[in-house]
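Yeah, one chain of the complex is gone here, protein chain that is, but the others are all in their spots.
Our next item is chain A:
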Amino acid sequence: MSHTFNIVAVSGSLQRPSRTLALVQAVLAELSGHLPLHARVIELGELAPHYGAVTRPADLPDTVREAIQAVEQADLLIVASPVYRASYTGLFKHFFDFVHHEALFDLPVLLAATGGSERHALVIEHQLRPLFSFFQAQTLPLGIYAAEADFTDYQVSDSALQARIRLAVERALPLISHRQPLIASTDAAVAAPV
């Protein structure tokens, strides 16, 4: 019997095309070579009109509730944000402000960020990791930071970044493959990422 792993990625980019989304897709593509998975990408730029101005959880529309539920039920969560003012974007944080503080216990989370230059690489360690540590999630030891120069036409093109993605996935696998997946699949089909 095979299992399909439920991988949810949150891309904090507000624009399309987006390097952050391209990075998320590259990670999913790499993962799909190793695991049978069902991938769900939540693009906050698309979702923003439905929660950006909402300040009370009770006022969230179903589309956003459903996205939050998907995050909470993931076997692996990939979070990626562009770097704004040396941190994740406001809307990225606003989204996770709606996630219940007990909903991500022990969930493996792969941290990723994209910035204009290498200078903001520490955003992973100083902003993203503390946020998901608060949730008592299992932040994966290796995060992925990508700079603008690592992309060509909004696709990952730098070989060092590609190697980093492979390594991050390789090191993530032992931490997620033992999980009892939520979705039990009877066929061996691998859902295409994205």
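Assume contacts are C-beta pairs under 8 Å (C-beta built on N, C-alpha and C of every residue); 3 or more make two chains touch, one makes a residue touch a chain; residues count from 1.
One rule holds for everything that comes next: contacts and distances are computed from a predicted model.
The listed options are "Potassium-transporting ATPase KdpC subunit", "Integration host factor subunit alpha", "FMN reductase (NADPH)" or "Monovalent cation/H+ antiporter subunit A", and the UniProt record of the chain not shown names that protein "FMN reductase (NADPH)". Shown as candidates are A:Val41, A:Ile78, A:Leu91 or A:Ile124; the residue that touches the absent chain is A:Leu91. Counting the whole complex, the residues of chain A in touch with the unshown chain are 14, 45, 48-49, 52-53, 55-56, 84-97, 101, 126-127, 130-131, 133-135.
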